[in-house]
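Removed: one protein chain of the complex. Kept in place: all other protein chains.
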Amino acid sequence: MSPWLLGPVQASVALLLAPGLVGAVRWMKARLQNRRGSPPWQPYLELRKLFAKEVVVSNNASWLFRAAPFIVFGSTVAVTLLVPLLAVPLPFDGAGDLVVVVYLLLLGTFFLALAGLDPGSSFGGMGASREMTVAALAEPTMALAIFALAWGAGSTNLGQIAFRTLATPSEALAPGHLLAFAAIFVVTLAETGRLPVDNPATHLELTMIHEAMVLEYSGRYLALLEWAAALKLLIFFTLLGNLFVPWGVAVTLTPGALLWAVFTLALKLGALGGAVALVETHIAKLRLFRVPELLSASFILALLAVTASFLL
Amino acid sequence: MRALFLLLVAGYASGAAAALVLGTGALARWASALGAIAGASAGLALAAGACVWGAAFSLDAPDLLGVVGGMAFRLDALGAVFLALTSLVAAPSALYGAGYSRAWDGRPALRQVGFMLNAFLLTMSLVPLADGTLTFLLLWEGMSLSSYFLVMTDADKPEVVSAGQWYLAMTQMGFACLLGAFLLLQSGGPGSFADLRAAADALAPGTRDMVFALALIGFGSKAGLIPLHVWLPRAHPAAPSHVSALMSGAMIKMGIYGLLRVGLDLLGGGPAWWGGLVLALGAVSALLGVLYALMEHDLKSLLAYHSVENIGLITIGMGAGLLFASLEMPAAAALALVAALYHTVNHAVFKGLLFLGAGAVLHATGTRDMNRMGGLIRGMPWTAALFLVGSVAISGLPPLNGFVSEWLLFQSLLPGIGAPSPLVAVLMVLALGMLALTAGLCAACFVKAFGITFLAIPRSPEAEHAHEAAWSMRAGMVVLAGACVVLSVGAFKIVPRLTEVVAPLVGLPVPAPSFSVGWALQTPGGFARMSPTLVAAGLGLVVLAAWLAVKTFASRRPLRVGETWGCGRVVQTPRMEYTATAFAEPLRRIFAAFYRPSEDVSIDFHPDSRYFVQSISYHSAIVPWFERYLYAPVIARVRRWSERVLALQSGSAHAYLTYLVAALVLLLGWLVVTGQR
Amino acid sequence: MSLLSKIFRTGIVTEPLPAGDSEVVHLVREVDAESRRLFGRALGIREVDAGSCNGCEIEITGLMSPVYDSERFGFHFVASPRHADLLLVTGPVTRNMEVPLRKTYEATPEPKLVVAVGDCARTCGVFAGSYAVAGSVDRVIPVNVFVDGCPPEPAQILQGILAALRSRPA
Partner (left out) sequence: MSPHLVSQLSVGGATLVLLAGLMMLWRRGVEAHIKAFTAQSVALAATTAMVGWFAGDWQLWAVAALLLLIKGIGIPILLQRMARRFGTERELEPYVNTATSLLVGGLLVLLAYVVTKPLVSVSQLPTRTGMPLAMGLVFVSLFVIISRKKALTQVLGFLMLENGIALLAVLGAHGIPIIVEIGVFLDVLLGFIVMQVFVYQIHETFESIDVEQLNRLRE
């Protein structure tokens, strides 16, 4: 299979796995709350329903309101082409590195925040303002964590980082890597709107960050945004999984290796999903102005990761 | 090449003359604009000639102002980049100005704008060509004075007058420092740059540091680096929009050009602390610039503070280049300087576009306050779309050119962290953190700027009836928006050109290592590869594929337009939506240690009972650190000295005569004492 | 770790849904087959309190508790009517809630259902004839199912919603 075909294959695998991942996290949280909860494939049904429903658009909204879902969904899918989901010799490795991944996700957040402001409701404004605040504060941590990873691997390109950790297993346990893993895990909770920062299952508009921006969307636009949010969670988990623990990622493009890669990927996503479910059952939501403390703590972790990574 | 030079001078001169002679109507406006466009295109052709085909150009005019030493012009690669950048912004701004300055029709101010604009463009285009101290300083002062008169176009408004005073004081202070720097550099010898270069190595290290420090202050004040930036957020909003686009896009870049010319070319690099100081100044300017911009709700001063931030980013690249050059890491130095130059060109283009957009908004609604705008995207669809392109570019987001130069800046800091001396490593780590935080806050600030100005419900009658800008204003903006896209997609062609410009400055061999491989950019040592062309194409393709897929598979139900959901409240008024101050409130509270916000809320109750409120007025201000703790004491002390000197002016002629005689006697005495006859 | 051990000790407490008793649930408007197929397994519910005394609200919050766990049928409560497919309306429609209720109904995208919970929704219950009450719910918006009871048990409310979908209880 030619490397150029790997891109679309990787994108479609990501698109298929993403709703399942969100469903699995919801299912695990339900089980931790001692209730049966909806089955893990529930998000697929919800997407199917949303695609068939009518779209209601506010009369204040402009063309940007209708274009934003496609830009957010498109930028997130573009990132799945760059992330080492299944195989390490990425076809588009020359096109983008970890910095491109971070800025593409920031492009998605940028247009989602604008779409939140467009209908002119106070909830959308509140959500947009808080989302951009959290995204801005998470940037320095991502920058230093990227650098701690790249310094060990001698390059910021994702394929190179994963390949390097595969080649020298002792590298994976280096303190620099562990600290960078912790820093990026905190940023994942902040960026994908998980519990300590923003409650995904909340109904009180005043506490929402991510949900408040999509309050005005319905029908197929809402389906695209939900799918993009699920994809973003999958991307961060893949970064955590396949960059720090890259075993199982296919090195040769044979169908057997790829199937094994999909299996190990599902395993890693399950493990990380379980970790997030546990974190969400144990921790209550932080007050909005305690979130900068959490993010500065993750910045310190990233700073330690950088100092530890070039001490060795 | 000489013909192009003459065409450039003739173009601007004819534009200036037309503005004076042809009255104050549309004819004068269009004639001066066409003259400026002719001059700008000649400048672009000249720069392209020097940059792309490497044609050398030099012109010595000893007879021009011969008595003082004559003027000399020479165009090298570095000067060509800045000439190209100036002309690239000048043409659309002039075209835009033709439509925009209809506001001054029939008033003498139109003559002032037309004449001064062409004079400003002429002097600014010639500054990168200057090849002698006299020429350089003369053109520099010409640029400052003409831009001062442009700022003072609407001299009837008090804040414009105070802005002009700040601007004049700062530029003259900067000019004094430059004068000192060049005199020290020349130390009595001949004035041409070639001689300066030769004499520079013979200078004592102490004088070299002194020259660099003075040049840093002089050029830093023109560029708007942090302690010397106070004139920028005052002068830019006061000037007409196409002038502030030129000032922000091209004029402050002359400060960067000066620093590169003096720091690297004439002095040929220096000790490590030069680079460290410039890097630190850049990082501080970037972060404080964006922090101040977040708190602005006046659209043009918000853009002005963003100029301070972007100049900070450019200075980070320049500081890193200087530092690596002094640590004998030429490849890393070249990458850092290429990043700085590339961001300079990008910033000129998208900041010009944003200022022209802000001008169109000001022209349509008559106000600059974002809290009175909103919903302009319906009345001004073109301006909104072009302002969005500018916002995405300045926030450094992928498909456009801001991302390419910010990626290069990010990659240029990384090799520094492995540098042998730990102090450099720590400085690089902190600069990296501040660069990333600045990028994040800049994206937040432009969501605010674009969202509050153009989206949602109009907050005032003017915003409701806003009409689209004139076609000439839109044409100017479309050209700049196109340049944004071309600068991003064509990065793999532009970066090698810039490397050739930078190579001689850092001592790399002339066939410099091109930082681009095929379609992608590659940093030295294969550390990172990225291809803006593929990213932009891939993004476009995926978004199109998503749109097509949804169009075919999603439901056939027609789209229904309903009311914004507001928990079922009865009426939806603009007072319920977020304003610029509200949007930035979380960040103001998080960075309260820096802002020290002071809030006073005054509630006047209904006369009959305390439970009914007639109106609540909320006023909050942040501490202006530099104005209060740096400039106020300086101004107070200067005022105190001037009062003391005032005593000399006793008004009696005899007193003045005695001063003359006393001075004469003193001089003679000094000559006798020092025995110099 | 004490929380985890408590979780594993208690185990899953969701009880199976008892059989529906028909005199409480009144299916007034037939639901078309297409929306039944669509909402069978995935339904967004938006709860609208049109002036109720909060008795029904306490029962509705019971729906989300581990014991009744409405999520197992694929129902989940959403924050905005734009995301909703079914409006769960409680209480007599008071005068000042009439316009907001109609706005909420218009804000919900097609196809949509309405389940009115409690006696007040159908007959204004104890508040009938009061100056502040505009009338029962179906005078303001078309209702699919009424669930009687003051307040109805969570199981009955679940039956009402399932009756709206005409699907067998899981």
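For this structure, a couple of remarks:
All chains are identified by letter, namely A, B and C, in their written order; residue positions are counted from 1 within each chain.
Going forward, a residue touches a chain if its C-beta (ideal position, glycine included) is under 8 Å from a C-beta of that chain, and two chains touch if they have at least 3 such contacts.
Because the structure is predicted, anything quoted here is derived from the model rather than measured.
Taking every chain of the complex into account, the chain not shown here touches A, B.
In the complete complex, the hidden chain is touched by one of B:429, B:442, B:542 or B:587, namely B:429. Checked against the full complex, the one of A:67, A:178 or A:279 touching the unshown chain is A:178.
Against the chain not displayed here, chain A makes contact via residues 170, 173-175, 178-179, 292-293, 296-297, 299-301, 303-304, 307-308, 311-312. Chain B meets the missing chain through residues 422-423, 426, 429-430, 590, 593.
Going forward, only the chains that are shown with their structure count from here on.
The mean-CA centres of chain B and chain C are about 59 angstrom from one another, to the nearest whole unit. Between chain A and chain C the centroid-to-centroid distance comes to 34 Å (mean Cα coordinates, whole Å).
Touching of two or more other chains is recorded for residues 52-56, 205, 215-216, 219 of chain A.
Residue positions 557, 560, 562-563, 565, 567 of chain B each touch two or more of the other chains.
Chain A contributes residues 30-38, 42, 45-46, 48-49, 52-56, 202-205, 208, 211, 215-219, 222, 281-282 to its touches with chain C in the complex. Those residues of chain A that touch chain B in the shared complex are 11, 51-64, 70-71, 73-75, 77-78, 81, 92-97, 99-100, 103-104, 106-107, 109-110, 113-114, 117-126, 128-130, 132-133, 135-140, 142-144, 147, 150-151, 154-157, 205, 215-216, 219-220, 223-224, 288-289, 292, 299, 303, 306-307, 310.
Interface residues of chain B facing chain A in the complex, by the touch rule stated above, are 374-375, 377-378, 384, 388, 392, 395-399, 403, 406-407, 410-411, 414, 417-418, 425, 429, 432-437, 439-441, 443-444, 446-448, 450-452, 454-457, 517-520, 526-531, 534-535, 538-539, 542-543, 545-547, 550, 553-555, 557-567, 572, 574, 576-578, 582-587, 589-590.
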